[in-house]
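Shown here: the complex without one of its protein chains, the others still in place.
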Amino acid sequence: MTVESTAARGTTRSSGKRTAAKTPAKKAPAKRKAAQPTAPAAPAQPELVQLLTPEGERVEHPDYAIDLSPDELRGLYRDMVLTRRFDAEATSLQRQGELGLWASLLGQEAAQIGSGRALRDDDYVFPTYREHGVAWCRGVDPANLLGMFRGVNNGGWDPNSNNFHLYTIVIGSQTLHATGYAMGVSKDGADSAVVAYFGDGASSQGDVAEAFTFAAVYNAPVVFFCQNNQWAISEPTEKQSRVPIYQRAAGYGFPGVRVDGNDVLAVLAVTRAALEHARSGQGPMLVEAFTYRMGAHTTSDDPTRYRTDGERAAWEAKDPIQRLRAYLEAEGLADEAFFAGLEEESEELGRGVREKIRTMPDPDTMAIFENAYADGHALIDEERAQFAEYLASFADDPADSAAERGN
Amino acid sequence: MTVESTAARGTTRSSGKRTAAKTPAKKAPAKRKAAQPTAPAAPAQPELVQLLTPEGERVEHPDYAIDLSPDELRGLYRDMVLTRRFDAEATSLQRQGELGLWASLLGQEAAQIGSGRALRDDDYVFPTYREHGVAWCRGVDPANLLGMFRGVNNGGWDPNSNNFHLYTIVIGSQTLHATGYAMGVSKDGADSAVVAYFGDGASSQGDVAEAFTFAAVYNAPVVFFCQNNQWAISEPTEKQSRVPIYQRAAGYGFPGVRVDGNDVLAVLAVTRAALEHARSGQGPMLVEAFTYRMGAHTTSDDPTRYRTDGERAAWEAKDPIQRLRAYLEAEGLADEAFFAGLEEESEELGRGVREKIRTMPDPDTMAIFENAYADGHALIDEERAQFAEYLASFADDPADSAAERGN
Amino acid sequence: MAAAKSSGQLPIAKAINESLRSALEADPKVLVMGEDVGKLGGVFRVTDGLQKDFGEDRVIDTPLAESGIIGTAIGLALRGYRPVAEIQFDGFVFPAYDQIVTQLAKMHARALGKVRLPVVIRIPYGGGIGAVEHHSESPEALFAHVAGLKCVSPSNASDAYWMMRQAIESDDPVIFFEPKRRYWDKAAVDTSAIPAPLHRARVAREGGDLTLAAYGPMVKTCLEAAAAAEEEGRSLEVVDLRSISPIDFDTVQRSVEKTGRLVIVHEAPVFLGAGAEIAARITERSFYHLEAPVLRVGGFHAPYPPARLEEEYLPGLDRVLDAVDRALAY
Partner (left out) sequence: MAAAKSSGQLPIAKAINESLRSALEADPKVLVMGEDVGKLGGVFRVTDGLQKDFGEDRVIDTPLAESGIIGTAIGLALRGYRPVAEIQFDGFVFPAYDQIVTQLAKMHARALGKVRLPVVIRIPYGGGIGAVEHHSESPEALFAHVAGLKCVSPSNASDAYWMMRQAIESDDPVIFFEPKRRYWDKAAVDTSAIPAPLHRARVAREGGDLTLAAYGPMVKTCLEAAAAAEEEGRSLEVVDLRSISPIDFDTVQRSVEKTGRLVIVHEAPVFLGAGAEIAARITERSFYHLEAPVLRVGGFHAPYPPARLEEEYLPGLDRVLDAVDRALAY
């Protein structure tokens, strides 16, 4: 199974629903287009910014344009493929017991790579727990992302090395951190921007609303990037809002836009514009990337309890990787050698991650007491010493050990 | 000083700024109108629903109409005058040391009476700490409102007697209670509506945003009634939002409207419409009553530190009581006997409140332990007994009393 | 539904499910609400099947907002409902903390008793399941300190069933701490038995040398420790507190005045944990009976560690027995 197989399968399976011809997806973008009588330039939802149709056809949008070199286009494709491969590897490492949990981004590659590649080095990102693709764009070592899912730490990379904050699990909190950080950027007179990622479910949290308020009042250079992947665990977006989420921004006094989150070109274009908006002193902006969580919420989740196969199939037809591949192929922007090379690179990435995780050491027991405080704390010192003494007592008196007591 | 003196003074003082003629306000509504070349039907802010201009002229609005009998009009006037009188009495009781604190509604009478009189008996109100006028409309004994400000209780009236919940001090919390209550109304299949009052400052609280979300998702019959009185203690509304607050509703999927909060007719009409909207199964609505806190935030506050006299003067020209009086007089809907009778009734009200408060008993010491739990709690029982024993020990041994120890 | 009416071996999660089911059946005012409690049946399946049987109007999937969940539960209670609100994990209760301590806990007193808020908040709590951050905390002291709330935690399926019924019947707000790592521990549940009062502690094992006091997930650990100690000739009494607010000090005191020694065990950090209160109060009550200071075994004053360290962090058999040794050495 190749790293792209999900995309390929998805499109193949669902193409049956969308076209009369059962031609395999990769080969026949033109056919699929022909089978759809509506003009490809008109997306299903008029409010959705789209630059690349699900069939891989370039379309124009009055407000957002993009002009990328073949290299850049192939780069985006490569990012998405490698991200998906890394994600698949992590999922299988979880199955093998190497990770306690994994939150897959499957299906959200375009939303993450498109926005991640819009960033400058000096911009700062506040992710949720699912932004593996953005982390990839920021140059965070993928193995680092696995630490918390393996249970060896609660994050632990240096946020300032890559201007990529730690994953935040408590829903919505990071939007305020991003806003405060952006307020600091303004105070410094810098022209960097900040991106706060959050989900459709998170849009209900009071913290997110407060972040909107602070960002608007202080005109902070922060882009609120909502990946609306249609689900918050088992709850569909209708349980969070009865209007499209991007519309919330206007009520706080800044622009909101909904972009096809499975269209990497549109996401890139829209995020660039939003960042420019922030950078140029116009304040915050909300981007809603309309996408789909193709996998389970996490490896602990069982989506068959709350959603249908049909829904997933419909979204597979809009697969972000497949549509860019169709475009690259149709325009002759990538050849077999490119795809083969990428295939190999993916394997390599998977292997590397696998090895790193299997040799990732467990933390030392006494790490329990480390880093609770920067300047120390008398109680922790006392407890550390007592616990060390307690542990040492087993060494002194082997007859009294845990094994003896049958535990 | 009559109960209406503030209104009268206000209009007189500010009319100088607004008109060349220094004619006392009451007498010359027509003159003031003449001095303003713009058509009175066009309010300064196009988005503001107005049915009665500051000069007391009836104007029409395309979306909101009202047709009240002379009795009803006089009734609204009476409500506002008595509410203001009660409020003034409470302020002076605070100065005399009978109350620890008072939060005056001066200037907000129209917002409160207009909305309060739109309610049906079976509707339910969740107030802040400043809704003395709404409480009046609900038939709550005014003296009851003073208990918490005197420090004899933390509220203490029975919310279900008048469908008027306790005052809520922690900003924004009550909007969620109102929403939950409204969800219950729906579940019961009743056609009552619920009103959640809150302030411009409160609009920043996460709880209010969550209330909007819950209300929208469950289509709860709740009217969010924001009295934008321009200030949250020392902070102007710009510190809470950079767009008008009523606009927030659209982003949550329900209508919002801004009404002239000093125009009792417009407030009544708009609130009636909003309640009807809720009642008829169309879900929540947001009403922003654009008004002004003419007094200090509370008796502890010193507004001279953060706002100008000029601002207050400008708003005094829009006094809610004065404009209705001008209308009543101009249309011949109330005669001197009415005003004189009302003056007397006001005095009576003030006297009654004064007497009640001065004879309001302090709670019994052991009340500390009452009502913490409905079903009892062993720890409280223990502490109550110990404390009673402790108190009794002074009786046993007078030599050991507090007085002896000089405290 | 038949299971609810009979006795049998049930895991704790299922016992709570049956308890909720029977409460939903018994009183149309009972509601179940929270994130993912509907179709999914909750992430631990504690509410499994309830929405199917009682409908979306009574088993309510809420928006993702804990303050909203508790705030609207309060409103529903004011309207006469008896909401049972689920917080998905211990670490996610804090966005609702203001509504809980400022509104839920105080409204009955604020109204001089004229309103009642029969709200139950279910919180799966504690560690030991190998989870990521925020999924293993024991915040009970942060609620027990607050007047107006009651806090309980069952240690076994029978208590889980009955205590939930009693919590729902209580006219006071109850925070119901569910020992998530024991969710699958089975025990007999007699759904027709007459239960003990909700806030009464229970002597789970009799003994004469020392008293172990615990609640929720640590009761099992203490019972195992007592069994291990027995092999060493030591007779430990185990008190299952069941309730953390109020605490049944009388039962603990009786036990301590018999054994002369007390060790308190909880997963929550020792510093200002429930054990501190028990130690202080029992020392005051039984000053002349104590042959050793009351010792406490619990979490350290550090954030809950990553999963690979939790076994060392959590009080286990050895740490309990170490404290027992120390107490007996006096």
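General remarks:
Per-chain numbering from 1; labels A, B and C assigned in written order.
The definition used in the following text is that contacts are C-beta pairs under 8 Å (C-beta built on N, C-alpha and C of every residue); 3 or more make two chains touch, one makes a residue touch a chain.
Note that this is a predicted model, so its numbers are computed, not measured.
Checked against the hidden chain, the listed residues C:58, C:82 or C:134 yield one contact partner: C:134. Listed residues C:10, C:109 or C:297: the one in touch with the omitted chain is C:109.
Listed residues C:91, C:154, C:260 or C:315: the one in touch with the omitted chain is C:91.
From the options A:64, A:102 or A:181, the residue with contact to the chain not on display is A:181. Interface residues of chain B with the unshown chain, by the touch rule above, are 100-101, 147-155, 169-171, 201-202, 204-207, 232-235, 239-240, 300-301, 305-306, 362-363, 365, 367-369, 372, 377, 379-380, 383, 387, 390, 393-394, 402, 405-407. Although one chain is hidden here, its contacts on chain A can still be listed: residues 153-160, 165-166, 168, 170, 173, 175-185, 187-188, 206-207, 210-211, 213-214, 217, 370-375, 377-380. Contact between chain C and the absent chain runs through residues 67, 91, 94-95, 97-98, 101-102, 105-106, 109-110, 133-134, 141-142, 144-148, 245, 269, 271-277, 279-281, 283-284, 287, 292-296, 300-303, 330.
Convention: only the chains that are shown with their structure count from here on.
Ranking all chains by how far their C-alpha centres lie from the centre of chain A, first place goes to B.
Chain A and chain B, compared by their mean Cα positions, are separated by 47 Å.
Per-chain Cα centroids separate chain A from chain C by 36 Å. In chain B, the residues touching two or more other chains are 206-207, 210, 213, 217.
The set of chain C residues that touch two or more partner chains comprises 62-63, 65, 67-68.
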